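The structure under discussion appears below in the form of structure tokens.
Only a portion of the chains appears, each positioned as in the full assembly.
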Amino acid sequence: MIIAMSIDATEEEIQHVVERVEECGFRAHISRGAERVVIGAIGSSGRRHELEALRAAPGVEDVMPITHPFKLVSRQFKREQTIVNVSGVQIGGPEVIVIAGPCSVESRDQILTTARAVRAAGAHMLRGGAYKPRTSPYDFQGLGVEALRLLKEARDETGLPVVTEVMSTEDVDLVAEYADMLQVGARNMQNFPLLRRLATTPRPILLKRGPSATIKEWLLAAEYLLSGGNENVVLCERGIKTFETELRNTLDLAAVALVKELSHLPVIVDPSHGTGRRSLIAAAAKAGIAIGADGLIVEVHPCPERALSDGPQSLDLTEFAQMMRGLSAPLRQLAPSTCVAC
Amino acid sequence: MIIAMSIDATEEEIQHVVERVEECGFRAHISRGAERVVIGAIGSSGRRHELEALRAAPGVEDVMPITHPFKLVSRQFKREQTIVNVSGVQIGGPEVIVIAGPCSVESRDQILTTARAVRAAGAHMLRGGAYKPRTSPYDFQGLGVEALRLLKEARDETGLPVVTEVMSTEDVDLVAEYADMLQVGARNMQNFPLLRRLATTPRPILLKRGPSATIKEWLLAAEYLLSGGNENVVLCERGIKTFETELRNTLDLAAVALVKELSHLPVIVDPSHGTGRRSLIAAAAKAGIAIGADGLIVEVHPCPERALSDGPQSLDLTEFAQMMRGLSAPLRQLAPSTCVAC
């Protein structure tokens, strides 16, 4: 931490900060500049969060961190890339993994038809919502446990491992019984009791970035999972909220490249939520792979215009198969011999 | 709902949309313009959310709502202003209500000292965190039930009703035992299982706006509470996330005026989180009252530079008393004879 004193700070105020820095378990290093004094808090074992409060001390202008606040998720802590194994599918390895399926599970026929079609087209995993976070209480909220059962049936038939969202600590055990991977939705990225609970489940976690989460906040949410004991975490970029209104979200693809630099965790891209427009999904998916994502998660529905949620951003079965063919060149290039679809 | 067809939509596509509109329980009203056809879906009892999926139908360019999606929270549903009674304190009435206290309860001495001081300065309610949502797992997470007990002791001594945050459905009953009002924190504004659970508690709710929640999303979060049975909801504007970095958040005061127009629910302002800077709190508080807020919630700590959280945006006891004196003119003007501080 660097503590910049204000220009008119007194010697007494400087001394007071030095004492507080030492009380917090750091060594204080004073640097007297032309205009102001800057105090460095040196050491790695002090109480870092207490230092931040010094911004409130008299004569202090700013307190600036010089190290990232996350540890276990960082490349500095672990150099080699993490590979997360989801019932046999390796995310973070040489192959680009494609997860596909409807926003919500709506019926037996809908989920089975979709599962068969996405498997035939080359998807590696199945997605489908059982518990849906919906902005309005009057919108479709998901079929709940009935959906979980249908997902399991689709999984058993197709062999595709299933990922589905869990919204509440109370549902974790139930959902973990049916699903291979548990998703933390974007709006729950900073639901800390949920993160703490998921840290103790044996299932791998898909952690979506919050619509207004900085990259730092996203990695710190993952840090909750790792520090609580669950190292099987896959990050998912799904677009952030900005002033632009033509697209549902602004897909922050450069964040994928940066997170791969900062962290050893796999990162996948959601071009459906990331754009909100069916016509852009295939192009955004390609760009996601080009920038280094370890996989994709795409919404697919047998009849998007009748979908109970997210229809406008869902591919139909034919469009998904087309997208997969379009990706096959780069996918094959990256993973020449391991295509699970064949 | 208005469905705008694209310029080159065929008659067949138009007909298909008309049929879907009718299937969803609406009457279709076709308007043929110079360039394109626009179809209105008329009626109030149809399945509105299914219409939105029509954006995915061939020949459709856009689907635009023309009514607000919220009902019970709207002024159209209920003209008169709601007054929420928190153990005798009326929020939404003629008096501007001030809630004050530390970000986190840290010790018996800290919370009692603060409670006595804010009461003496004229506050009407006490705040204090027991369960703290923290960006990093390594930061102070709150004293939990021990903090709840200390808050109750402070309440019993000073007579100030207490508001504190509840982060998880599992904690609702416990927190409701100790607190007069339950707070939904900004990061939980769209934690729908929590909202559904809180809809069934007898306690009034303080619903903070999410850092990236639009006004519509905020009111729909409140709609979860009202439609679930809890009408005692107070909204709290606490700043939104923008590109500006000098201030912790951008306090959206005009939103307060707009929400008062759109809804009958009381709205209060949090100038501490709203600015993140101690020196701006008093001015922002005044502006909040001037724009029509029903109250304020302000962070106060006996020694901000030693606070375990939010020190830089906490007033010390003297500063809070000063702020209250500065507000007394407008406060008295609005509520001449009911100052509980005397």
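Observations, loosely collected:
Letters are used for the chains, namely A and B, taken in the order the chains are written, and counting of residues starts over at 1 for each.
Keep this in mind: a contact is a pair of C-beta atoms (placed from the backbone, for glycine too) under 8 Å apart; a residue touches a chain by one contact, two chains touch by 3 or more.
Keep in mind that what you see is a predicted model, and the values were worked out from it rather than measured.
All protein chains share one sequence; of the complete assembly in this entry, 2 are displayed, while the total copy number is 4.
To be clear about the criterion, only the chains that are shown with their structure count from here on.
A rotation of 180 degrees, rounded to the nearest 5, superposes the Cα atoms of subunit A on subunit B. Across the complex, subunit B meets subunit A through its residues 20, 48-50, 52-57, 69-71, 133-141, 167-171, 187-188, 190-194, 210-212, 217, 220, 223-224, 227-228, 241, 278, 304-309, 311-312, 314.
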